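Okay, so here's the structure we're looking at.
Every protein chain except one is present and positioned as in the full complex.
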Amino acid sequence: MMLINFKNYHESTGKNAIKIAKIAEKVAEELNVNISIAPSLIDLAKVKENVSIPVYAQHADAINYGSYTGQILLENIKEYGIDGIMVNHSERNILIKDIEFIVKKAKALNMKTMVCASTSNISGALAIFNPDYIAIEPPELIGGDISVSVARPEIITESLNIVRRISPETKVLCGAGIKNGLDVKKALELGANGILVASGVVKAKDVEKAIFELANALR
Amino acid sequence: MMLINFKNYHESTGKNAIKIAKIAEKVAEELNVNISIAPSLIDLAKVKENVSIPVYAQHADAINYGSYTGQILLENIKEYGIDGIMVNHSERNILIKDIEFIVKKAKALNMKTMVCASTSNISGALAIFNPDYIAIEPPELIGGDISVSVARPEIITESLNIVRRISPETKVLCGAGIKNGLDVKKALELGANGILVASGVVKAKDVEKAIFELANALR
Amino acid sequence: MMLINFKNYHESTGKNAIKIAKIAEKVAEELNVNISIAPSLIDLAKVKENVSIPVYAQHADAINYGSYTGQILLENIKEYGIDGIMVNHSERNILIKDIEFIVKKAKALNMKTMVCASTSNISGALAIFNPDYIAIEPPELIGGDISVSVARPEIITESLNIVRRISPETKVLCGAGIKNGLDVKKALELGANGILVASGVVKAKDVEKAIFELANALR
Partner (left out) sequence: MMLINFKNYHESTGKNAIKIAKIAEKVAEELNVNISIAPSLIDLAKVKENVSIPVYAQHADAINYGSYTGQILLENIKEYGIDGIMVNHSERNILIKDIEFIVKKAKALNMKTMVCASTSNISGALAIFNPDYIAIEPPELIGGDISVSVARPEIITESLNIVRRISPETKVLCGAGIKNGLDVKKALELGANGILVASGVVKAKDVEKAIFELANALR
């Protein structure tokens, strides 16, 4: 599993979001690898119309239908057929009670859940909610040139140990600094089930080549 | 001017958002009144595709293109042709420095700006940023049965006085509890330039009738 | 163990904080029960000067020494000999990464740690940080007339099970609605190690009698 977080980069919002989404879909089909994408909340519905690979939301608020202005409602996301929800990214942390709320509701709505954690103990703590995926991303490595699997392999190993003890069925993704096939291979060797990427892909000179290399290493 | 805030009500999200948007468009054409709508952030792009009346976003974050997950970027909204941006609703307050950031950028992007205020002094403070509209909404009246124009007319009058002293070209809308034509007439008599409505319209038994009555009173 | 949260009630701030602190100290000595108190952050240093029972802070921010205005630094609290720190109360939730930061630093400073949780799964999640105490308080029962041990005994039982599985040495306190000796007895029967109280004590007509009854039931 490989999730591409589009964030709010110029290269991956608006028309560019659909362009990259289609490239990801093409590579997913060629290599038969699960490539999922997380476009911006504004682009979400439009991107979903244009591709058939899994689409995740980058965030949701802990609300139900009601008098809430400017907030992101899970049921509203679901109505467009969005496949999953990512929460608690280090650029959009939410309270633990809100993580519990969102994961529980997403399951009830039959959506996939990915929860981000910045340390191994936090990944263990969040495993108690049994999300489908936990993505471990030390914030100091996000957007950098060295991947977590190379710079801090013990974080991956410890996270895997704790998560598997608490929620054996939860899969662990490796994020932050993943840039090439070697980073991916190292992550898989450590036991990770996949990767979470962003700038390494969407800001690459040749986006298709970048996705291809990472996805190919995941096979 | 009448802005309908769709919030995250079941009656006005997803397919229902498009339905109400089309009713609003129909009434706007019949009565030749400026009816604008603010669908949820998730519905924004899809609603805009379906109607030609002005569409506003309910919120935006104070960010530029970049490494931001789960946040709302004004340029991303603009790419779908969205006409305006509403910020600082009492259900989604933001910092004053972020209000300044958003209003300034929205103007540069040629988008309309509506800033919400909960008291007359706050409406005066925010007038310094010269938004197109200031909507005055005492939070204790939002969603209630008594309109601000009836319950607290002095807030409207004081807001108008302060806003006009500081930014004469900014128009003042009257929000909170507006439910019928009489509320609208009272608001106009006090000097307001229009109204901001939500549950009074989208949760009405007959939505078209509700919009018609309010819009008709605005003529 | 019984912790009295003084919150920001008129009855338990300023001079009143010292008054109640001394009553708590008197009862603690009479009954030989561990009664700890959490005065407001402003009263903290002054209360500590006046009593010898354990004093906790109601909150701390995830900062180190430095350029931080209006924030609460653990080292600053420690300098006054404060014994412990309570974090993540439902009236002052903080991010999970900040909980980890505070618990880790408080241990290094040799301070006791109490982390609040609103559900049994959250108490399990936070147990991973091995705090000295987890206080389980369903927010809907805080300040009410029915105690959690009577209204929702299963939350106590489930929390105990999860916490003991993840961090056997962490003690579990029972909060929300605890008003009399029977509530305490029920909590102890369920397996709780103590109680967290606030309005039930500090707003009682006879504060000494209220503290005595609860502390006596804890023996």
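The letters A, B and C name the chains in turn, as written, and every chain counts its residues from 1.
Just so we're on the same page, a residue touches a chain if its C-beta (ideal position, glycine included) is under 8 Å from a C-beta of that chain, and two chains touch if they have at least 3 such contacts.
Keep in mind that this is a model prediction, so the values were computed, not measured.
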item	value
Partner chains on view for the chain not depicted	B, C
Residue, one of B:G70, B:G124, B:G177 or B:G194, that touches the chain absent here	B:G124
Chain not shown: contacting residue from C:I4, C:I35, C:V51 or C:I72	C:I72
For subunit B, residues in touch with the removed chain	88, 93-97, 99-100, 118-119, 121-122, 124-126, 128-129, 162, 166
Contact footprint on subunit C, counting only the chain that is left out	5, 7-10, 13-15, 38, 40-46, 57-59, 63, 65-73, 75-77, 79-80, 86-87, 89, 91-92, 142-143, 198-199
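Going forward, only the chains that are shown with their structure count from here on.
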Remaining chains grouped by touching, subunit A not included: B | C
item	value
Centre-of-Cα separation between subunit C and subunit B, whole angstrom	44
Whole-Å gap separating subunit A and subunit C, where each centre is the average of the chain's CA atoms	37
Subunit C: positions in contact with at least two other chains	none
